[in-house]
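Heads up, one of the protein chains got dropped from this complex, but the rest are sitting where they should.
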Amino acid sequence: MTGTLSQKPLGVALIGTGFMGKCHAMAWNNVATVFGGARPRLELLCDADPDAAARLAPQWGFARATSDWREVMADPRVDVVSITVPNGLHYPMAMAALAAGKHIWLEKPMALTLQDARAMAEMAAAHPQQVTILGYNYLRSPAVQAIRALVDAGALGQLHTFRGVYDEDYAADPDLPWSWRHTLQGGGLGALGDLGCHLVSLMVALMGPVAGLSARTHIAIAERPSPEGMKAVENEDSAMAVLRFASGAQGSFATSRVARGRKCHLSFEIHGSLGALRFDQEHMNEFWLHRQGEAGFVRHLTGPEQPDFAAFCPAPGHNFGFNEQKVIEARDLVACIGGASACGPDFAQGLVIEEIIHAMARSNGTWRDIQEARSLS
Amino acid sequence: MTGTLSQKPLGVALIGTGFMGKCHAMAWNNVATVFGGARPRLELLCDADPDAAARLAPQWGFARATSDWREVMADPRVDVVSITVPNGLHYPMAMAALAAGKHIWLEKPMALTLQDARAMAEMAAAHPQQVTILGYNYLRSPAVQAIRALVDAGALGQLHTFRGVYDEDYAADPDLPWSWRHTLQGGGLGALGDLGCHLVSLMVALMGPVAGLSARTHIAIAERPSPEGMKAVENEDSAMAVLRFASGAQGSFATSRVARGRKCHLSFEIHGSLGALRFDQEHMNEFWLHRQGEAGFVRHLTGPEQPDFAAFCPAPGHNFGFNEQKVIEARDLVACIGGASACGPDFAQGLVIEEIIHAMARSNGTWRDIQEARSLS
Amino acid sequence: MTGTLSQKPLGVALIGTGFMGKCHAMAWNNVATVFGGARPRLELLCDADPDAAARLAPQWGFARATSDWREVMADPRVDVVSITVPNGLHYPMAMAALAAGKHIWLEKPMALTLQDARAMAEMAAAHPQQVTILGYNYLRSPAVQAIRALVDAGALGQLHTFRGVYDEDYAADPDLPWSWRHTLQGGGLGALGDLGCHLVSLMVALMGPVAGLSARTHIAIAERPSPEGMKAVENEDSAMAVLRFASGAQGSFATSRVARGRKCHLSFEIHGSLGALRFDQEHMNEFWLHRQGEAGFVRHLTGPEQPDFAAFCPAPGHNFGFNEQKVIEARDLVACIGGASACGPDFAQGLVIEEIIHAMARSNGTWRDIQEARSLS
Partner (left out) sequence: MTGTLSQKPLGVALIGTGFMGKCHAMAWNNVATVFGGARPRLELLCDADPDAAARLAPQWGFARATSDWREVMADPRVDVVSITVPNGLHYPMAMAALAAGKHIWLEKPMALTLQDARAMAEMAAAHPQQVTILGYNYLRSPAVQAIRALVDAGALGQLHTFRGVYDEDYAADPDLPWSWRHTLQGGGLGALGDLGCHLVSLMVALMGPVAGLSARTHIAIAERPSPEGMKAVENEDSAMAVLRFASGAQGSFATSRVARGRKCHLSFEIHGSLGALRFDQEHMNEFWLHRQGEAGFVRHLTGPEQPDFAAFCPAPGHNFGFNEQKVIEARDLVACIGGASACGPDFAQGLVIEEIIHAMARSNGTWRDIQEARSLS
């Protein structure tokens, strides 16, 4: 990502104060500390719970608080909106923000359904002056940026194989209670929507467009306890796929929310004619590269020679953190608003990711061609 | 494996003096040193090259040498034949050995074609007094035996997911010359026949029978140099599959002979309701187990508490070697001849493995049910 | 660390805008975002270079800029001063800040000489209402806090052995030019002052006071190039020691600035009667614990069950970063100013660390008793 940071301070609103809300708040507070440029004005913090909004706004450095998200859209001091709310609210908020002329930083997945995602992409296309960016933060780490640069520069030669896995264990416990998240209506896709979409974002960024796939999904824990007794889980606990890319390369893909012992095992391997490379987000500060003629895999530890690391720290091996990915994401958004060309995935590219995970969800072991074949910038 | 070691010395012949031939020779020399019982009589060493046979027989402890494999079958002092020759010779030698009343230790894969494998399994079934065993040596290591025991004892609860990869890089160099091994006629399957069958042997042993699969194969290096110019590679460089097991569990599977930097990356993960486990043959002296309530994965280093290790060494952490797997294989064969019940994979079980890899080779992304659904003992 | 966060906003000045200066700035911007409490007022940014100060103050959120550090001390709006300047300036600035009634957050090492450190500790003792804290940030990571809690709770039983290493490679290149940092007068101690003191801070926190030691230092690269030709290196490239703790346990210690390939290899092992534990800062998001009865070492990945992690992120395995250690350090300082009891190492405890590294520097292989035997809170 290259570009110029906006010199005019942006007015920022943040909707949602959960995991991702706080993460956006930390990023907005330090994007200028780290990267320079004008410090954003933190105008408005919004949460459905008015007490939370009022209590957190001064701690997080926001000037005002509200519990009405429509107030955010109406506020002329707000240039850009961070949306970090439950997935079912992505569609109405994003549509309203676009209609209101705001730039949008939206958490993934884009929407509950493929139709909603398509409508959002169309709406964004109709507002080309407004920047949209989706929270695929794992694309931002210095290690992943370095990997992309290596791959793009041909360090691995012609790519022929991708192997990707994203496993966590947050739903591995059969005693985890049933919730609306386990329904297709309320939660949408399961592991694919929550985890798999991140892996797709990396896969497409590295390998280019997907041409087709055959996949299977699986519900490992069929029923979960609720106050009204056991209830059925409707969306998948795990999914697996074999894929063909437009380039002719092949890939395997797997994701699970019931993988005991895995906490953030977002991992991939790429094999090319001249080398191979592997990465695991649980060790996000290193990747392993092997090139023809080398004895084996070489550990590449994150350091200032990797993109964006030096802005945070000049010393190699001094670990970059998960939350700092979000500072880079904020920087990319700010730069894009300031005229930089590429900061994706925007809504158009996000739709590509949605097409792929929904094709996996529907495949049931049969081959499906992917129509929305597109790369990520 | 339990059983009694034969007290009557077995007469042994070994055909082939390459990689696996020498490995069998080391095993035959030390099976009694390690496990006790009567030392086998090493009667006859056979190699198509009469000089090699004559030179190596005294070094390897064999009483006599020959270059005619039919002489082996005719020799009444020979009770058991190790067959470690190019895959195309497996069928005629195994058929002749069975006809001659010999027990057989045959290297994998069973045969070039599924038809040949079926004929061999039928012939073996017609000779139930003769023991057959295939060289799926990775089933024998103390770590894999310990893993099987844990899984069978329910340490992981109900299994729902298998993830397996077997990658090597021996064909990654595009300058590797073309040979008959790259043809369907001469070499049979590619990565599936050479590497994938090993992974299938572990998968079926751990997860039980395969019910169906969807797979794709890929030729990464389409042509290779020969003295007559570039020639086409006919068999697959890699394969990937998604699978369903008869138990209802799901699995992913991948194998490649063009995976730069991988030397013996035969690896798998198993996820169950109560835990997860992972193994990589490049670190064959450890596996990683996580069980509900534990903080993370625990390293289990090979030691005398794992099956068969103590016979080689009483001290934990003193690494078990690849060749020693073959000593256990020899012990299992000897025990089976002596009446022990289980020493698989025999020819019947080997056929199951062949059915699976041939189904993968033919799938092309469509779902295929597996008929020969059978577990491995 | 427990305590209450100050409800009255603190006025903050920061002196120095290098590596550590920026790190303090990021921490001051987010300490309230992460931990709540009143957001500090960022009053004054000071750098000897007036352009840097003026340019960075608005980016980093400071209200005003100055190039005169004495102005900081005179400013009544400043309650607390971050001092992140070259080591030779620590003494005069800290003495002036204490005289001016400021709280101090001082980077390590405390001072160039043991005498200066003693004077600073005495001055701090004479101003007991002012909080001092030294930048031993590695004590703050969730993993290290969790390790301290485990050790203090007796998870390892009686401790008998410490093994510590802190290696980096920043001076490994013989072509690295000579500078005043390589002189005793200008730079003070070498690897011991730069790296070793961090390892001592961890060692004493975990093992309690040091009773005596025998050490050797080594200059691996005797001369370095300068514009005037090759010049002698006066301070140590590496040091090694054996130690006895007041508890009767024993320890080994090593540090190097010329260890090729090491970037932030601050690592230790502790062995006790009931278990053992190991940690490496290059993998700061995990430690390895083995307890009696377990098969091997268990990986403990950083997550919300470790101290302070949840304030940054609710999701386990989502890596904590180096810079975030500094946010915890800021929180501890703020809490201590607000009346919390323990936030060390303060100047008194810092002096203990200085006593130990200077004893190592002077030992030359002979045994030296340590007088200032004291634990770290």
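In this document, chain identifiers A, B and C correspond to the written order of the chains, with residue numbering beginning at 1 in each.
Operating definition for what follows: a residue touches a chain if its C-beta (ideal position, glycine included) is under 8 Å from a C-beta of that chain, and two chains touch if they have at least 3 such contacts.
Here the structure is a predicted model, which means the values were calculated and not measured.
S.K.: Shown chains touched by the missing chain?
M.R.: Touched by the chain not displayed, across the whole complex: A, B, C.
S.K.: Consider the whole complex, including the chain that is not shown, and state which of A:R39, A:H300 or A:R331 touches that chain.
M.R.: Spelled out, the listed residue whose C-beta touches the missing chain is A:H300.
S.K.: Quick one: which of B:A25, B:A241 or B:I270 touches the chain that's been left out?
M.R.: Residue touching the chain left out of view: B:A25.
S.K.: Tell me which of B:Q115, B:N319, B:S341 or B:N364 is the one touching the absent chain.
M.R.: For the chain that is not drawn, the touching residue is B:N319.
S.K.: Of the residues C:G11, C:G61 or C:G275, which one touches the chain left out of the display?
M.R.: C:G275
S.K.: Spell out the interface residues on chain A facing the chain that's missing from view.
M.R.: Residues 286, 289, 294-301 of chain A touch the chain that is not shown.
S.K.: Of the residues in chain B, which ones touch the absent chain?
M.R.: So the residues of chain B touching the missing chain come out as 19, 22-23, 25-26, 29-30, 32-34, 36-39, 58-61, 168, 262-265, 281-285, 301, 303, 312-324.
S.K.: Using the touch rule from the top, list residues of chain C that touch the missing partner.
M.R.: Interface with the chain not displayed, on the chain C side: 156, 160-161, 163, 165, 167, 172-174, 212, 214-216, 218, 220-221, 237-238, 240-242, 244, 250-252, 254, 256, 258-262, 271-276, 290-292, 294, 296-297, 364-367.
Throughout what follows, only the chains that are shown with their structure count from here on.
S.K.: Need the central chain here, defined by C-alpha centroid distance to the all-chain C-alpha centroid.
M.R.: The chain sitting closest to the overall C-alpha centre is A.
S.K.: Distance between chain A and chain C based on Cα centroids, please, to the nearest Å.
M.R.: Taking the average C-alpha coordinate of chain A and of chain C, the gap between them is 35 Å.
S.K.: Find the geometric centre of each of chain A and chain B from their Cα atoms only, then give the gap between the two centres in Å, rounded to an integer.
M.R.: A distance of 42 Å separates the two centres.
S.K.: Return the distance between the CA-based centres of chain B and chain C, expressed in whole Å.
M.R.: One centre to the other, that is 55 Å.
S.K.: Where in chain A do residues touch two or more of the other chains?
M.R.: Correct list: 262.
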